[in-house]
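The complex is shown incomplete by one protein chain, all other protein chains being positioned as in the whole.
And now, chain A:
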Amino acid sequence: MSDDAVSPEEVRHVAELARVGLADDEVDQFTRQFADILEYFETLDEVPEVDREADLTNVMRPDEVRDSLERETALENASETEDGYFKGPNVS
């Protein structure tokens, strides 16, 4: 296992950044698995720097008003709404 192997604290930190709650046994399991997977990803170090010739063009359209979903339709899948708006949890 490399020195960079991930610690349980790091798994908790990343889970917090990603807003994914984890049970304690999941933290243990992921810590073990991430060590293996990240060690495997280390082999990317052997990849040479490569000239990337991206042959890309931007695709734009005029900024014109178009039909979109009706408000009611857009809200149909929301668990909570109020006065035609999505209602989320308290911010703080």
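Keep this in mind: a contact is a pair of C-beta atoms (placed from the backbone, for glycine too) under 8 Å apart; a residue touches a chain by one contact, two chains touch by 3 or more; residues count from 1.
One rule holds in what follows: contacts and distances are computed from a predicted model.
K.L.:
What name does the UniProt record list for the absent chain among "NADH-quinone oxidoreductase subunit D", "Transglutaminase", "Glutamyl-tRNA(Gln) amidotransferase subunit A" or "ATPase"?
P.N.:
When "NADH-quinone oxidoreductase subunit D", "Transglutaminase", "Glutamyl-tRNA(Gln) amidotransferase subunit A" or "ATPase" are compared with UniProt, the left-out chain turns out to be "Glutamyl-tRNA(Gln) amidotransferase subunit A".
K.L.:
Which positions on chain A touch the chain that was left off?
P.N.:
6, 10-11, 14-23, 26, 30, 33-34, 36-38, 40-41, 43-53, 59, 61, 69, 73-74, 76-80, 86-92
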